[in-house]
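Missing here: one protein chain of the complex. Every other protein chain is in place.
Labels run A, B and C following the written order; every chain starts at residue 1.
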Amino acid sequence: MPLVAILLGFVVAGVAVAITGADPIQAYLGLFQGAFTNKHAFTESLIASVPYVFLGLAVATGFRAGLFNIGADGQFYLGALGGVFVGFSIHGLPGVVHIPLAILAGIACGAVYGGLPGFLKARFGAHEVITTIMLNYIAYSLSDYLINRGPLGDPHSSAPKTPFIDPSAQLPIIFADSRLHLGLVLALLAVPLIWFLIERTTIGFRIRAVGLNPEAARSSGISVARTMVLVMAISGGLAGLAGADEVLGVSHFMPPSFSIGYGFDAIAVALLARSNPWGILPAAFLFGAMRNGAGFMQLQTQVSADMISIVQATVIMFVAAPVIVRWLLRLREVPAESLQITQPEGVGAAPKT
Amino acid sequence: MDLTVEWGQVHALLGENGAGKSTLMNVVYGLIRADSGEMRFDGAQVQVHSPQDAIGLGIGMVHQHFMLIPPLTVADNVILGQETARAAGVIDGRASRRTVRELSHRYGLQVDPDARVQDLSVGVQQRVEILKALYRGARLLILDEPTSVLTPQETEGLFQIVRGLTAEGSAVIFITHKLGEVMSVADRITVMRRGKVVASTTPAESSPADLARLMVGRPVLLRVDKGPAQPGLPLLQVDELSVLDDRRQLAVDGLSLEVRAGEILGLAGVEGNGQVELVEAIAGLRPTRSGRVTLCDREVTAASPRRRLRAGLGHIPADRHRMGVILELPISDNLVLGDFDRPPFARGIVRLLAQVRDHAAQLIKSFDVRAEGPQQVAGALSGGNQQKVVVARELSNGPRVLMAAQPTRGVDVGSIEFIHRQIVEQRDAGLAVLLVSSELDEVLSLADRVAVIYRGQIAAVLEGDEIDRDRIGLLMAGAKTDEVAATGEGG
Amino acid sequence: GGSSGSSTAANGCSKTYKIGLVTDVGKLTDKSFNAASWQGVQQAASDKSLCVTAKYIESNQPTDYRKNMETFVDQSYDMIVAVGFLMADDTLAEAKAHPNVKFTIVDNAYDAAPSNLVGLVFKEDQAGYLIGALAGLLTKTNTVGQVLGLKIPPVQRYADGYLAGVKSTNPNAKVLTVYQGPGDGAAFNNPAWGEARANDEINQGADIVFGGGGNTGNGALIGALQKGKMCIGVDVDQYLSYPDAAKCLVTSAEKHLSVAVKTIITDAVQKKWPAATLTFDAKNNGVGIAPYHDYDSKVPTDVKTKISDIEKKLADGSLQTGVTI
């Protein structure tokens, strides 16, 4: 079924491309080559998928508790700042110490920055949709302040950037002659870990119970407030991990405009995966591969990279509403089935604490 | 199945939970499409595809779960869908208020048109529901479990309204689990089981015991069989407790009570006299303003719900959909909501799901929960079975104090019998039981002592021979203890 | 990832020289230095004698820079144009990794770079100085404003040069300055913000507004236009590139990006690859001031004379702007 959805997504986007006068077949050929068959293409697709895995998990975890974390972008920035700071300011550590330390710093920064809206909601009832959006903007300004010739700026450069991290903090390359770094392994580990956390641990049970029925959870002794802070911290920690991972594995320093809306793509990844940790893997790979392939596609065909957004949107639509697919393909009338992914209620619902 | 209702009659519809009573009525009202069969109204065959069709025919329905919109005013709720409007669709507020006032005057249904529904007691909300139906010109009124939330006085008031309506020639379909009401108000009785009519009779031709047997398919004990209480030490003490409600008004006002091991204290009272707030405060779900709560000799006034749970408090909440079960989770998870993070259900942070399932299988069996298995989601169960899940969970926690709020609301006679027996067994095993119920019959048949709550205070605590239906009814209505005592002696 | 496009070489070339351009996150839609750099590449491509074909890839995020350059390297491109000093470190790394490919970067100079990498830098402060001097002479309210993009060195050079220029011709004039912050919408791409700030400056008495920052700056031009004030464009002659603002546009501070890019491409093709950073300033016509167009008749002749005088002095080195960024 998801495959049919993806196929249909490409068809719809192809029509849009054809309207502009370009050849969609050529475009998709370019996209495919750029994502898979060119030199480095596949490893680059994997590299591009890694942050989506962490960020998708971050947003999905929030959804499971009924919280809508639109702030993954800001938490990503904070995680990158934490990771890069430990990466360049501490010297002389062996990699096995330096790397975990830098990653933990990233997770910690993201967790604190994500936990804050959780706390504000639990304590004051401040809606997380408002606070996380605001915290995104604050994170952009904060990181610019820090790296644009600020405390974390590179003293030897006039550019707004941080110094390079020490080689001991760089994530090792795991595939010769590529940029593919240890972050992929971390991402592959994070998925079962988060799945286990949510489905098999008491913490996950608390999260799900609060997400499904906060009042019942509370009356049977679960602290809704604590769970909200916790789940937002976990969510923020994952987003922070994504940021640290990008700094330590790919860029090795932090430039300005470090993320262009990663946090919003993360929402899409989480939705595509229906908030299921295992679903995050293919969803993140789809996003990573398309993003990676888009460059080559347009080098070949002049079609705008924004075309992949049309593909992504339609794929999400068809995955979220299998009914539409069946309806389009005239596969027998089926009763409308609703799939509440962002359980239990969407944005704008009354905060319950 | 067939059902015929005549004008000028009250037709009672009986059946156990999930028998299909509400479903059938929803078909009549056009909310659900029937798979087959036909409907005749005034002799003519009719098609009812939507509530609009039903309203057009003169069918009105008061749903089991009220179909009112809490933040709107009474007038808005009544006129909704049939508004009188001036130009440009602007509602004529004055006209609609006047209409509501006239209607309520004519049928003796006192309500303030400008009050917000969310601020009204359930009894008054029900009046609004009936007004809604009458405003739409209903001649056939369907009342789905209308008395489950009413006090005896309110119930009597409702019956008068019902009789008034039938006297004018209207028909009323009356769904209930309370056999006494059926006997007193119904002209005809239809009993359903599993979607089929199993009997059609009249109050004169049958008895409550007959009806109960027809509903459940086996003889039912309508009275609770229990021996005298053997009270021990007080396990739950409430001293001078004051609690605010959601509107920040004083709802519990310096209330004190104590429940001893091995006894059932029944807390009787009209809904809205602070029971909800009291229960929530004892459970730790609502902050207290002053006073103390002591649980098994431990002060827990400021303790979290969790600490109280651990201290030995079991709590059957009044609103099971909201607070009792998580409808989307499997029965097995619902049965360990309070214990999921403790051995034997967890080791460290890892849940031991096999244990959870075994535990569930066992409770499903011992509490006779009608379910496909432990992994079925709670939302798929009928209301009575959901309630059994809650009861099973709260009793299996090993509590020393059980606080049961409206434990059998909306539950059929078979399940009521079962739940009542459980509560008595727990008492006999030495639990202190606080039974909060607006169902006077329930209090009378279960409680060893009865405390009557009125305006957030205990009006009186009655024991032994003092426990008397009329006396409690009067106390619930706000009569002073001495007046009641006088009446009692006089009567 | 990113989008890309191409220009093709003329027929009849025995061997074509393949040029790839990688934008920073500003993309070609910035109507500013990414667009102008690409224009330079296109000009080289349309010069039939050079036998150049060119394509571009736009970067979505900083971590794409190296990957996008690699894509060109993998496709055996001869030369890669990196746009923007944000790409400095990545371009350096790529140049070291691929000594056989020529690299050039707009807006960055290296202390030490391999021989296949050449930076192109501009003395924006000189252009800023010129328009500042002009603004200082033209203002009637003794207050002039500037609305800038992100505070990065090239922008800051414009801004500081502008300030110095104003002070040189009108020491008492007040200069109102505002930079776009990272929280103020898309960098260099938030015209609504730029317009609002131009309005603020005008409300504070400014009667000339310099819009220096891509589309954000363009918004400032519109703001000045609507309030009937004068405006000054940036980078290219905006009278031509942004006709919407023509009515208020006195002139533009020019930075001849396309000239610079075409120059380095020509050098590469003709095997005259330079040894060190190319600096473009008033002396080599790398920066300057655009024609007055509609304002030609409104700018007094003595003002024009003064400005061209300053231009000459900047060109021959007898006048310094005092900006050291």
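By our rule, contacts are C-beta pairs under 8 Å (C-beta built on N, C-alpha and C of every residue); 3 or more make two chains touch, one makes a residue touch a chain.
In this text, contacts and distances are computed from a predicted model.
UniProt lists the omitted chain of the complex under the protein name "ABC transporter permease" (options: "Sulfurtransferase complex subunit TusB", "CoA transferase subunit A", "3-methyl-2-oxobutanoate dehydrogenase (2-methylpropanoyl-transferring)" or "ABC transporter permease").
Considering the whole complex, the hidden chain is in touch with A, B, C.
Touch with the chain that is not drawn comes from one residue among C:186, C:231, C:260 or C:323, which is C:186. For the options B:68, B:138, B:214 or B:395, the residue in contact with the chain missing from this view is B:68. Between the chain not shown and the residues C:178, C:234, C:310 or C:323, the one that touches is C:178.
Residues touching the missing chain, restricted to chain A, are 13, 16-17, 20-22, 68, 70, 120, 123-127, 129-131, 133-135, 137-138, 141-142, 144-145, 148, 150, 264, 267-268, 271, 303-314, 316-317, 320-321, 323-324, 327, 336-342, 345-351 (touch as defined at the top). Within the complete assembly, residues 3, 27-29, 145, 151, 176-179, 181-186, 189-193, 195-197, 199-201, 203-204, 215, 218-219, 222, 226, 240-244, 246 of chain C touch the chain that is not shown.
Counting over the whole complex, chain B has residues 26, 29, 31-33, 50-52, 55, 61, 63, 66-72, 76, 79-83, 85, 88-91, 132, 136 touching the chain that is not drawn.
By our rule, only the chains that are shown with their structure count from here on.
Taking each chain's centre as the average of its CA atoms, chain A and chain C sit 34 Å apart. Computed centre separation for the pair chain B/chain C is 75 angstrom, with centres defined by C-alpha atoms. Contact of a single residue of chain C with at least two other chains is seen at no position. Annotation for chain B: no residues touch two or more other chains.
Contacts from chain A toward chain B in the complex involve residues 200-203, 205-206, 208-209, 212-213, 215-223, 343-344. For chain C in complex with chain A, the residues that touch the partner chain are 1-6, 25, 55-58, 60-64, 66-68, 70-71, 74-75, 85-86, 88-89, 108, 150-153, 181-183, 187, 325. Residues of chain A that touch chain C in their complex: 34, 38-40, 44, 47-48, 137-138, 140-141, 143-144, 148, 157-161, 164, 179, 246, 250-251, 253, 255-260, 262, 290-296, 298-299, 302-306, 308.
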